[in-house]
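Excluded from the complex is one protein chain; the other protein chains are retained at their positions.
Chain naming follows the written order as A, B and C, and within any one chain the residues start at number 1.
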Amino acid sequence: MSESVTSKHRPSGLFARLRRRFGSIRLPLHDPLAVIGLCIYVFFILMAVFAPLIAPHDPNEILFTSEFALAADLTPGTDGYILGTTTLGRDIFSQIVWGARSALLIGLTAAFVVALIGSVVGIVAGYFGGWADTVLMRLADVAFGIPFLPFVIVLAAFLEPSIWNVVIAMALVLWRDTGRVIRSQTLTLRNRAYVEAARVAGSSDLKIILRHIAPNVLPLSFLYGSIAIGWAILTEASISFLGFGDPDSISWGYMLQDAFASQALSKGSYYWFVPPGFLIILIVSAGFFISRGYEQILFPKLDR
Amino acid sequence: MKAITVIGARLLQTAFVLLAVITILFFMFRLMPGSPLAAYIDPNFTPEQQAELMARFGLDQPLWRQYLIYLGNLLQGDLGESFFYRQPVAERVLALLPNTLILTFSSLILAYVFGVLAGAYLAWKRGSVVEQICVPLVLTTRAMPEFWLGMLLLAVFSFGMGWFPAGGTRPPGAEYDSLWALYSSADFWWHMTLPVMTLAIYSQGLPLLLMRSNMMDVMREDFVTMARIKGLSTFSVVIRHAARNALLPVMTSFAIAVGYQIQGNVVVETVFSWPGLGRELVRAVSTADYPLAQGAFLMIAVVVILMNLVADLLYAALDPRVTHE
Amino acid sequence: MKDGHDQGPPLVRLDAAELHFPVGGVVAQLQGRATVVKAVDGVTFELRRGESVGLLGESGCGKTSTGRMLVRLDKATGGRVEFDGEDVSGLTGDALKRFRSRVQLIFQNPFEALNPRFTIRDVLAEPLENARIPRAEHEERILRAMALVKLGDAGQFMDRYPHQLSGGQLQRIVMARALILEPEFVVADEPVSMLDVSVRAGVLNVFRDVRAQQGITAIYISHDLALVRYVCERTIVMYLGRIVEDGPTEDIVANPLHPYTQALVAAVPVPHPDQSHAPLPIGRGAPDPRNPPSGCTFRDRCPRAFDRCAVEAPGPTHVQNRIVHCHLHEPKT
Partner (left out) sequence: MTQPLLTLKDLSIAYRVGDQDTIAVEGASFDVQPGSIVGLVGESGCGKTTLARSLTRVLAGNARIAGGEAIFDGRDIMALSERAMNGLRWREIAFIPQSAMNSLDPVYTVGTQLAEVLIRRGGLGRTAARTRAEELFEWVGIETNRLGDYPHQFSGGMRQRVAIALALALDPKLIIADEPVTALDVIVQRQILDQLRELKERLGISVILVTHDISVVAYVCDRVVVMYAGRVVETGPMAATLTAPAHPYTMGLRNAFPDLASAAGELTPIEGAPPDLASPPPGCRFAPRCPFAEARCRTDVPGLDVYDGDHLAACHRIPEAETLRARAVVSETWEAPA
């Protein structure tokens, strides 16, 4: 009998074991919507990485026409400017391309930070309970009492203008949603029979958290992470639009503020303010689509 | 009784959160780099004049004492004086609050009426083509920057078609005797249409998706199956049992949404030059009018915190499982 | 005492053990208005080495909570829980680790007691890792444990996931996990209640046989007297957190002394066409663990309750070979 066992091939080695344990951390490829979201991300990542190659101009460069006049408010196609130019003579298409960089940078770091803080807080509060739980959850209550956008505005006004202000503000406040949800998930997991079985089998708290709790909580972190990407990008856009953004970096929010302040609306320069908004929608909804994919991993609905 | 204990506990928690937020707010404004009076002080002021000013605003006191004074003043309804308007902050903020609230509530009521109906409909149509198109579409509206949507509406309906005014609450030069006269004027509603539409389009996604997923969950519950086995009409099954249960969390989400909306108003009010708390906050921060900024922030925070409280109490009031424990 | 039982000191001893849960939030506790659910309220008994004892009662009687205290999933909030002379609640560090390898629990629901992400091999290796058994020995010990619970052709199961196994097979895996470190004391919490009737007997037989063969001391928690009778020679009957009767199973089945036990024995359905349909000697109504009656907690359903039952909780009385907690059986003074 033992021969048949040893000869039987089983996935061995560290990699296979990790994959078995953490199989939950997979991309939601079963859901068409989530796949679309992932494709959109690939598109933006390529755009951000190859921005210098794709963009025909420096986004901050003030351009002139062949007659040496300021290339201001040119409509798309004029003089080869794909999306036209701004009132100050900058190439809109190049700004769009470079905008992908700050969007992704802010979105991904903020999502990572929020998911990380939220997961740690949620797991600690949920698993250990007691005072740790009380303190952390009261903190979450307070964070829920802070109006987020006003908080970012004040923070951005006081700190040096930087794209990281949004990330800092999110790290300070927005962990609350993730933290609460992961806490309640951890609470139910902690009382699952198989987690109690691990305790009876003599596993330490750390081992239980790493082997039994974390793999079941991580899809939730990813779910909230992919929503946080959107929040971060939207917040950055709002802040830039209100004039508290980083003047040195080109972001889609900054473009919108520029357009708004330059009377683009009354001039009917749709080519200027429509594309940045459209791209924001695209990248943020891509995050939502992916989060729905994780939702289905976590809470599979039978009749769908 | 039990219900009173629950409410009492919740009130205590709210008071704690409020105090914590006030404290954070105070220290945030005091500990930030730069003199809080930078905007107020004329470079030509003598050091004596500056010191006098510092004393007038209590800034020469140690920090803890300033904090206590601040708390004491708050209790008396004194939020300080605006540097810019030279007028009590409380007065200014309270004058703007109704504008913000009216915008928030009318857009949310619109959003919830539409969202609940559409959500229930999509749940009913689950698996259909309509649903498969609508759900991603709704997600997309949640992904829109609100101010951008406002810009788009402005460009099309105001600058393009000329149907609606570009901003404010009244035509230039128009004066009204009272707030009530203003709010009941057709002009006011005409001015409000675009900002309300902007907020409503953005907000409808939440109740819609919530209602839809709740409905789908409830329709799977045993008691809905039982209602069918009892031979009740489809109307009874769907409305009396499924929708009634699915609506519970949606109703409580309304209060939460008010809190969210009021923070989001900041940008939309700016786009439409709507004289509300949000726009005032932005202006105050840009002009370094700290007392006013602090006051506006506090007012928004109070609404957020109160709405979180209302959400909890509403939940307890609507769900017999909580009420009759 | 039957032969085969150690006559030395008891392996397990509960002395007025309590498990009280506060109900209500932090604020309610501050206000001093929080109530307490007395899941276990002063339970005293001893187990000798090699004994198998049934813990019988309805849902909410505290039998599962007692089991959880015995394996230290919950710490007693009052009284003492002793294992091999040591206070279980006070164990920490290495002492706790040793305790974990000597005392095991078999869970009620095999569909939930195994991590769905773990293969059977992972499941069975976990206790071995924790007990620092060298990796080289794992394979052999896992196979041995699986053979013990009569899972033929163990190799076929080793690398499967729980959802690929049937309920009966899963419960055998759960038992194998509990037995793999060769524990001295095992608590089985309704191990067959989630299983289909046709496979229950198989799991029960394995439990009974392995226990007897290895001389394991065991507690079998159940609401079903017929099952308890099948695996245990002694039965402890609980009602609302307290013991009502404790004695040899066959005697309890044949001649229950406590009015509650009498109702319980009469209520057990039997698979025969000819049986009594007489009304049960018990009142309607359900016990409310949050708000138990004063005195004897059974008195509001007891057909023979009298004045004293409302005033005073009955203490243990030795009647024949049994301990009964009932005023009816107290010696007349």
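Heads up, the rule we're going with is that a contact is a pair of C-beta atoms (placed from the backbone, for glycine too) under 8 Å apart; a residue touches a chain by one contact, two chains touch by 3 or more.
In this text, all values refer to a predicted model and were calculated from it rather than measured experimentally.
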| item | value |
| --- | --- |
| Chains still shown that are in contact with the chain withheld from the display | B, C |
| Touching residue (missing chain; options C:Leu227, C:Leu257, C:Cys296 or C:Ile323) | C:Leu227 |
| Contacting the left-out chain in the complete assembly, out of C:Thr92, C:Ser198, C:Gln213 or C:Asn291 | C:Ser198 |
| Given C:Ile133, C:Ala147 or C:Val265, the one touching the chain that is not displayed | C:Val265 |
| Of B:Ser158, B:Asn245 or B:Gln294, the residue in touch with the unshown chain | B:Asn245 |
| Residue ranges of chain C at the interface with the undisplayed chain | 58-59, 166, 168, 196-205, 223-227, 229-230, 250, 253, 263-275, 277, 279-280, 282, 284, 286, 288 |
| Contacts of chain B with the absent chain, listed as residue ranges | 221-223, 225-233, 236, 240-241, 244-245, 248, 319-321, 324 |
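Criterion: only the chains that are shown with their structure count from here on.
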| item | value |
| --- | --- |
| Fewest touching-chain hops separating chain A from chain B | 1 |
| Identity of the chain that, by mean CA position, is farthest from chain B | C |
| Chain occupying the most central position, where position means C-alpha average | A |
| Computed distance of Cα centres, chain C from chain B, in Å | 54 |
| Interchain centroid distance [CA atoms averaged], chain A/chain C, Å | 50 |
| Residue ranges of chain A touching chain C (in the complex, touch as defined) | 1-2, 4-6, 8, 10-11, 20-21, 23-24, 134, 192-194, 196-204, 207, 211-212, 215-216 |
| Parts of chain A lying in touch with chain B, wherever the complex brings them together | 33, 138, 141-142, 144-151, 153-155, 157-158, 230, 234, 237-238, 241-244, 253, 256, 259-260, 264-266, 268, 270, 273-274, 276-277, 280-282, 284-285, 287-289, 292, 301, 303-304 |
| Chain A contact footprint on chain C (complex, rising order) | 26, 71, 73, 97, 100-101, 103-105, 107-109, 112-119, 121-122, 126-127, 130-131, 139-140, 143, 153-155, 158-159, 174, 177-178 |
